[in-house]
Structure formats: structure tokens, C-alpha cells
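All protein chains of the complex are present and in place, except for one that has been dropped.
== chain A ==
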Amino acid sequence: MNIFRFFAKESSAPAARDRLQVLLAHERASVGDNDLVSKLREEILAVIAKHVKVGDDQVNVKMDRGDQVSTLAVDIEIPLEKDARAA
């Protein structure tokens, strides 16, 4: 143990490591989510399109990650009845 270390500033590397570990755990999960959301969107669109004519921009999928509860919001714009039925 170096006597000068006693007077030195506290080392900062452990803070760097801890901050990175927390941040990256979060970022890895959310990047994964993006992928999940786009997959869900694609499949939901495919199911809806079997029965109703919907465009690519009429299906909106959003995921909110909370500590306790996560929600998945799906917002689909259905066209008017007369031209709704798929061919």
C-alpha cells in the first residue's frame, strides 16, 4: 500500500465499470426489444391482412418496458366496412 495513495483522489475505474454494466444490461435488452417489436408487427400485420385489407402504415406496435409492468400497445386502423373485406 502506497502511503501517497491515502491522500490521492478515490480511484474512478470501479465507477466506470459499474456504470457500464448497468447501462449495457439495459441497452442490450432494449435493442433486443426493437427486434421483437418489429417481428410482432410483421406477424400481427400478416394475421390482420388475412381478414381485412390493411396497409403497412396502418398497424402500429409499441412496447413500454417498466420495472413492474411492461405493456404492448397495438393500434390498428381498420378501413371502412364497404372496402374492408380482403379479396
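Here is the rule we use: a contact is a pair of C-beta atoms (placed from the backbone, for glycine too) under 8 Å apart; a residue touches a chain by one contact, two chains touch by 3 or more; residues count from 1.
Keep in mind that, in the parts below, contacts and distances are computed from a predicted model.
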Answer for the undisplayed chain, UniProt naming, from "Cytochrome aa3 subunit 2", "Septum site-determining protein MinD", "TRAP transporter small permease protein" or "Chemotaxis protein CheA", is "Septum site-determining protein MinD"
From A:Ala16, A:Ala46 or A:Ile76, the answer for touching the chain not displayed is A:Ala16
Where chain A meets the left-out chain, the residues are 8, 11-14, 16-17, 19-21, 23-24, 27-28, 31, 35
